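Mind looking over this structure? Questions follow.
Removed: one protein chain of the complex. Kept in place: all other protein chains.
Take a look at chain A:
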Amino acid sequence: MKLTLRVWRQKNAGADGAMSTYEVDGISPDMSFLEMLDTLNEELILKGEDPVAFDHDCREGICGACSLVINGDAHGPERTTTCQLHMRSFSDGDTIDIEPWRASAFPVVKDLVVDRSSFDRIIQAGGYVSVPTGAAPEAHATPVPKPDADFAFEHAECIGCGACVAACPNGAAMLFTSAKINHLNVLPQGAPERETRVLDMVAQMDEEGFGGCTLAGECATACPKGIPLMSITSMNKEWLRATRKVAKR
């Protein structure tokens, strides 16, 4: 396959960026999207040009590092991560636009690499159960009904890639934040911190400069792990419940 790539190039956080055009040839449909970019970068290095910087690590769709907007879609045309997208999803002669996540809470580091540390700070605000090592009771002391365990798992699958934010017209982080809240709040282990967790995490989310939610639903469409849109509704319910409960105290 022969392709034309239009790639966002930006030297560093402070510099202005622009789209640059490159041609690549000899692309196999079995290549992953990132292997196609590897091919481009090998050529750029030999030509003495700066290769395109992009985040990637596990290349099996679980670490959440890869983060490209491809032809306007976070992670491209398939519902998967960029690293699991294969070139068979494109046709010979295509022009492909490649951009970084775009959101004010995810500043560009270089080219296609962005800073997602705001996600870490949301987790630090309460996305955990306070159980120091050694303080745990026997695992079977608290049975968890299977539907609750499955609900928790479904939300715990979030890989923190940020596609939800990139896809959202408002740059909101509601899906990411709700996934963690729902994972922990449905479990008996998460119950003691149920109220503070949702209030603190939502407050941190706002603090980081993410946009508000207008239930556009783009986040859930872009999510490579299929976190459902209803996750946001559940979080809103948790938040309301917590606000009332804390007010009564």
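Just so we're on the same page, a contact is a pair of C-beta atoms (placed from the backbone, for glycine too) under 8 Å apart; a residue touches a chain by one contact, two chains touch by 3 or more; residues count from 1.
Note that in this section contacts and distances are computed from a predicted model.
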item	value
Among "Phosphoribosylformylglycinamidine synthase subunit PurS", "Peptide/nickel transport system permease protein", "Protein glxC" or "succinate dehydrogenase", the UniProt name of the subunit that does not appear here	"succinate dehydrogenase"
Residue among A:G76, A:P100, A:G127 or A:G171 touching the omitted chain	A:G127
Residue among A:L5, A:V69, A:I96 or A:V113 that touches the chain left out of view	A:V113
Missing-partner contacts on chain A, residue numbers	11-12, 28, 30-32, 34-35, 38-39, 42, 44-46, 48-51, 53, 55-65, 78, 80, 84, 86, 88, 109-110, 113, 115-117, 119-120, 123-125, 127-140, 142-146, 149, 152-153, 156-157, 159-160, 183-184, 187, 189-190
